[in-house]
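Accompanying notes for the structure given below.
The other protein chains are all here in position, but one chain of the complex has been omitted.
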Amino acid sequence: MEAHAADRPVSSRAGIRLPGFGTGLGRGTVVLYLSLIVLLPLAALVDQSLEGGLSTFWTQVTSPQALASLKLTVVCSLIVVVINAFFGTIIAWLLVRDQFPGKSVVNAVIDLPFALPTIVASLVLIELYGAHSPFGIDIALTRAAIVVALLFVTLPFVVRAVQPLLIEMDREMEEAAASLGASGFTIFRRIIFPNLLPGLAAGVALAFARALGEYGSVLLFAGGLPNTQVSSVFIASQIENGQNTGAAAVSVVLLLAAMVMLGLITLIQRWSSKHERSPGAGAGGLTVMPMSGEDYTEKGEDDEVR
Amino acid sequence: MGITVEGASKRFGDFQALNDVSIEVPNGSLTALLGPSGSGKSTLLRAIAGLETLDGGRVLIDDEDVSTKPVQKREVGFVFQHYAAFKHMTVFENVGFGLKIRKWDKTKVADRVHELLQLVQLGGLADRYPSQLSGGQRQRMALARALAVQPQVLLLDEPFGALDAKVRKDLRTWLRQLHEEMHVTTIFVTHDQEEAMDVAEQLVVMNEGRVEQSGSADDLYENPANEFVMSFVGEVNRIGDAYVRPHDMEVVLDADERTQEGMVQRIVALGFEIRVEFVLADGTEIWAQLTRPELQRLELREGQIAYLRPVQAKSFNGSSPSSDHGASTPPVAPDEGDAEKPAAV
Partner (left out) sequence: MRSASSTRSRWGLRALGLGYLTLLLLAPLVAIFYKTFEHGLAPPLDAITSPDGLHALKLSLLMVAIAVPLNTIFGVGCALLLVRHKWKGNAVIDAVINLPFAISPVVIGLSLFLLYGTKGWLGPTLAENGIEILFSVPGMVLASIFVSVPFVVRETVPVLQEIGTEQEQAASTLGANAWQTFRRITLPSIRWGVAYGVVLSTARVLGEFGAVSIVSGSRSGETETLPLFVKKAFDNFEFPAAYGASVLLAVLALSTLLAMNVLKRKEDA
């Protein structure tokens, strides 16, 4: 990829300009758009949560119902990301390294949770694992339902984060390890897995953030019963009851958690590009955003001729 | 640990990569597998390592048939063109990898790793990551890593292919010296004939999945078995059925019955040697290699007519690549009489 020199950002004079705009105007528009659409509402949210000061904020967040919902949400989300980290890696492995009939269909279907409206997912899960389940499994309106719904919506995050890293993996590293005497499992443990870790971590972080805030798929399937009320459902009910501050307070907690997760992903990305990863890996498809304006090319001085 | 390959065959889909290949690699020797892309040399090397399975034939290491042994068990050291460094491990961890999985004691591992790092002149770099090393350093690390477990056989797949010309030359010398010290049976793959001739004791020239010829560098240069080998291991001019090395092309200013007329097209000075390009009466383009003094003596100029006479030429009857050694004409001293007629020029 010798385009590295070319995509080092050029000064605005030489670079492609937004047609008709100067860079300053372009930037201003982008900032205005984002502020209006995203930042201003969030600011209003934070403002509302602090109406009544920090002590009220704290009381709201630690009310029994709020706390219970937060606990439930966090615990379920943790369980879900652990399960999906495991299965997601296996599935990514199968999609990249294995051959079986229908593989391309399976590959396409992974994105189903991305494409399907969450409320429809809820209904479908009720069909399959509720009162009229063809498998005889009825977990609707239970905590298990929360876990299953979250598993459904977060699986693609992990799979799509690990897949590109597997595709890019240098097979010769595995061959070298084999020539040095390493068995299949050792190769996976010491060579393959460490190189997948950044993608897996980023996928898990995003999955966790998504799981914390998931609403539609959980709503109908698990219901909003006292012991199956996740934070998003709690917030919605607070709004219905006119408890704006309470809703805002818990929302801010979720917001902060989301921002922490995003920050983590950025850190993971930075760390992995330092260890000489090509820009493709670690910035896999749908999980993380490639860092723009940053120098990807931190290769050591190399006398290589490619 | 001598290596023998008998009747190896391998195909990838429609492509026959190896076609009944047999070679002998003596214990402790340094052999080069030389050939163009697609000749099967890398496939052969990887088959010896166990990274490819053969469709037919077998591989013997030290007289033992290892054809069904997995690569893990063959005790071969393998060095890849693009190093295959374990990116996520330090230099130390890379070199010590083979020892670690053999459950060596920690101090023994450290001793051996440092010993090897000294050997490959990467002494102070144990804690660096491969991304912090230059290409040449990475390849030396890869070598140290392969040697750490004391393999019976060392296999290198175009080891210097990804490196700068200068680094390549340095490492080439260094590899030869290493071999002289360690005497591990070594096979390396290259498409660079100069490299092969510089380093190896034995060369195996391959083409299209077959062995064309094997022997020492001299053997191959002086007595090539066919046109392919002759043109691969050195420069060659083709005049009709005869093949003449440029330095065997004598240039004179007077015609005689053994000369052909040619017009000087271009004179290129490449240091001490001069390359003079001619076009013959029938349009054939050939070039002669002269030294500076020779050029000055002849006072050649572009556009000038001169006369060319091969001192030595070879012809290969029938053009099948695997034919036996071709007929060659004995050298004729420039001012000898015409007792021996050279092959048709």
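A and B label the chains in the order they appear, each numbered from 1.
Everything that follows uses one rule, which is that a residue touches a chain if its C-beta (ideal position, glycine included) is under 8 Å from a C-beta of that chain, and two chains touch if they have at least 3 such contacts.
Just so we're clear, the structure is a prediction, and the values are computed from it rather than from any experiment.
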Q | Absent-chain contact - pick from A:I79, A:V124, A:A144 or A:L197 | A | A:V124
(Q) One chain isn't shown here. Among A:L70, A:L155, A:M169 or A:L196, which residue touches it? (A) A:L155
Q. If the hidden chain were put back, which of A:L72, A:A209, A:A222 or A:I268 would touch it?
A. A:A209
Q: Could you tell me which of A:V75, A:V106 or A:L225 touches the chain that is not displayed?
A: A:V106
(Q) Just to verify: which one of A:L141, A:L166, A:A222 or A:I235 makes contact with the chain not shown? (A) A:I235
Q.
I need the residue numbers on chain A that touch the omitted chain, in ascending order.
A. 1, 3, 6-7, 9-10, 12, 14-20, 23, 26-27, 29-31, 33-34, 37-42, 44-45, 47-48, 87, 90-91, 93-94, 98, 100, 106, 108-121, 123-125, 127-128, 135, 148, 151-152, 155, 178, 184, 206, 209-210, 212-216, 219-220, 231-233, 235-236, 239, 244, 247-248, 251, 254-255, 258-259, 261-262, 266, 279-280, 283, 286, 289-294
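Just so it is clear, only the chains that are shown with their structure count from here on.
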Q | Touch list for chain A against partner chain B, complex | A | 170, 172-173, 175-183, 186, 190-191, 194-195, 275-276, 299-306
(Q) If we count contacts the way the header does, which residues on chain B are in touch with chain A in the complex? (A) 49-51, 70-73, 75-78, 80, 82, 84-88, 97-98, 101-102, 129-136, 142, 145-146, 149, 162-165, 167
